[in-house]
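This is the structure I have questions about; it appears just below.
All protein chains but one are shown in place.
Order as written gives the chain letters A and B; numbering starts at 1 within each chain.
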Amino acid sequence: MRELNLSKRIGPAMIHLFFWCFTIVSLVPFILIFMVSISSEDSIAQKGFSLFPNEISFGAYQFLFNDFTEIAKAYGVTIVATLVGTAVSLLITALFAYPISRAQLPFRRTISFYLFFTMLFGGGLAPWYITYVNMLGMKNTIFSMIIPNLLMGAFNVFLMRSFFASTIPESVIESATIDGAGELKIFFKIVVPLSLPIMATIGLFNTLAYWNDWYNCMLFIDNPDLYNIQYLMTKTLTNIQFLLAKSNSTAQVGELLAKMPRESVRMALAMIGVAPLLFAYPFFQKYYISGITSGAVKG
Amino acid sequence: MTKLVKLKRDVKKYKWLLLMTVPGIIYLFINNYIPMYGVILAFKNYNYVDGIWGSPWAGWDNFRFLFNTEDAYIITRNTLLYNLVFITLNLILSVTIALLINEIKDKVISRFYQSTFLLPHIISMVVVAYLVFSFLNAENGLVNRLLLKWFSMDGISWYGEPKYWPFILVIVNAWKSVGYWSIIYFASIIGIDKEYYEAATIDGASKWKQMTRITIPLIMPVIITLTLLAVSTILRSDFGLFYQVPMNTGALIPTTQTIDTFVYRAMLQSGDVGMSTAAGLYQSVCCFVLILVANTAVRRINKQSALF
C-alpha cells in the first residue's frame, strides 16, 4: 500500500521536475538577453554574456533613450502597419469567408476553389516581387508592409468559413431575410456579433503576424525612415556581425567598429523590441491558446 | 436552359453576397494569380530593359543550369533532411509533453506550463536570432564562456563552422515550435471521452497502460493527419529560421541553404531572376504533387481531416 502511494507521488513530482526544466529552457534565453542589456561593459569584457553579471548598468538603455527618434519611428511604422493591417485583413477575410459558408451561394465551389488553389500552388518569390514593385509600384511605401499579409494564406478564410457554417444557424438568417433585412445588414448586424470569438482569434493571429513581420520590410523598404522595429533589429544584429567578420580586411572598418553600439546596446534594443509582446502576452495567451486549439479541431 | 435562368435569378438574389467576395478575389488575383503567371520567367532569359514580356525565351536553360550545378541537390537535400528531423523530433517531444500535461490535474499550473512553452512560438525570428547570438557569439557568448570555464576548451567560432548548424537549427526549431504542437495534441487529448479512462481505472490499468492503450491510439488519427500534412510541405522551409538565425552568414551556406533561401539569394545576391523563378517553380510543382499524395493518404485514414 505504502509503496503504491510513494510511486503515485513520485510520478507527478517527476513530471513537474521535467516541466520546470522545460520552463527554464523556454525562459532562459529571454532572461539572458535582459541580463546582458543591463550588464556593464566591464562585466561583459570579463565574464562575457552572463546570467549573473558582475556589475549592473543601465547605460545601454540611457544610450538608446538619448536618441530615441529612430526607435520611435520604427515603432510608429510597426504600429500603423499592425493596426491598419489587422483591421483590413479581418474585414476582407470575413467578407470572403461568409458568402462561401452559405450553401445557396451561386459559384460557391468556383470561388472556394479560386481561394483554395492558392494554397496548392504559388508563383514564387521573383514573380511575386516584380508584381508588387513594377506593377503596383509599392517599393518604399507603407502599403508594402500591409498588403502582402492581408489574407495570411487561405487558411484563415477556411477557418472562419467553418466557424460560420457551424455556429450561425440557418434559421436565424432565414428569419432575418423574411423580415426584409438585406444580406449586408444580416452580415454586420447578426453574423458578426455572433462570431466575435473567431474574429478575436484571427485578429490576434493577424496582429502577431504584422507585429513580427520583417520579411516584407527587408524586401520592399530602402528608406531608413520606413524601417519597422523588427527590421531595425535585424539591421543592428547583422551589421555588427558583418563588420566583425571583415574587420581585418581594411583599416577603415576597424575605425567604424570602434564606434558601433556595444553589445549591451544591441541587447537593450532587442529587449525594447520584444518587451511589448512579453508584457502583453499574459493578457492574450488565453485567447491565443484557445485559437490554436479551435484551429486544430476545426481546420 | 432552365438551369441558366435559375443561375441568373440566384446571382441577382445573392448579388450582395457575391459582391462581398470581390475584395478578396481582387486581392488573391494580385497577390497570387498574377505571380503564378509570372512563372514564365523561369523559361526566360530575363533582362531589365525588356522586362517580363519582352525578355527572350530561354527554354529549359534555367532548369538545366540549376540541375547541372550542385545547388539543386544541396538545397533539396538540406530542405528534406531538416524537415524530416523537425517532423520526427517535434512529434516525439510534443506528444510526450501533451501526455504529461494531461497528467497534471491542477488547471492553473497546467495553464502556466502551456503558456510558458508557447512563448517562444509568438516571437519573431529576429528575436530568436538575437537569443541564439547571445549563446553562440564567439567572444562573449554564453556557450563559449562556459566551455572555457568548465572544460577549459577554446571557444568555437560557431558562425564560421557549418558543421554544427544542423544541430543548432534543430534545437532552435524544437525550442520554438514544440510548445505550439504540444498544445494542439493536448487539445485532442482532452477531447477524448472520459468514460474510457473510468472504465480502465476500474479494470485496474496503470497510468502507463492508459497512456499507451487508450490515449495514443485515440489521438493517432490526429497525429497521422498532422504528420502527413507536414510531410506534404516537406520541400518548404521557414525562411526566417534559415536566414535570420544563421545571420545570413556566407560561411554557413553549405548547411543552412534551403530551397527558400536559395530562391531569395538567387534573385537578390546574384540577380538571376530566371533561375530564382526556376527554383521556385521546381519547389511549387513538387509541393503540389506532394500535397495531392498526402491528401489522398489523409482521406484514407480520416476523411474529415482531409483538405479536399
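As a working rule, contacts are C-beta pairs under 8 Å (C-beta built on N, C-alpha and C of every residue); 3 or more make two chains touch, one makes a residue touch a chain.
Everything that follows uses one rule, which is that contacts and distances are computed from a predicted model.
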**Asked** UniProt names the one chain left off this complex as which of "Sulfite reductase", "Electron transfer flavoprotein alpha subunit apoprotein", "Membrane protein" or "ABC transporter substrate-binding protein"?
**Response** "ABC transporter substrate-binding protein"
**Item:** Identified contact with the non-displayed chain, of A:Asn54, A:Gln104, A:Asn134 or A:Thr177
**Value:** A:Asn134
**Prompt:** For subunit A, which residues lie in contact with the unshown chain of the complex?
**Reply:** 107, 110, 114, 129-130, 133-137, 139, 219, 222, 238-239, 242, 246, 248-252, 254-256, 258-259
**Item:** Touch list for subunit B against the chain that is not drawn
**Value:** 3-4, 7, 25-26, 29-30, 33-34, 45-50, 61, 64-65, 68-70, 248, 267-271, 273
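Rule of thumb we're sticking to: only the chains that are shown with their structure count from here on.
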**Fill in**
Here the gap between subunit A and subunit B, centre to centre from mean Cα coordinates and rounded to Å, is 16
**Request:** Please give the residue numbers of subunit A that touch subunit B in the complex, ascending.
**Result:** 11-12, 15-16, 18-19, 22-23, 25-27, 29-30, 32-33, 36, 44, 47-51, 91-93, 95-96, 98-100, 102, 104-107, 111, 114-116, 118-131, 134-136, 147-148, 150-151, 157, 182-184, 187, 208, 211-215, 230-231, 233-234, 237-238, 241, 245, 263, 266-267, 270, 273-274, 277, 281-282, 285-286, 288-289, 292-293, 296-297
**Asked** subunit A touches which residues of subunit B in the complex?
**Response** 7, 10-11, 14, 16-18, 20-21, 23-25, 27-28, 30-39, 41, 51-52, 97, 100-101, 103-104, 111, 113-120, 122-127, 129-135, 137, 139-142, 144-145, 159, 175, 179-180, 183-184, 186-188, 191, 207, 222, 239-240, 244, 247-249, 263-264, 267, 273, 276-277, 279-281, 283-284, 287-288, 291, 307-308
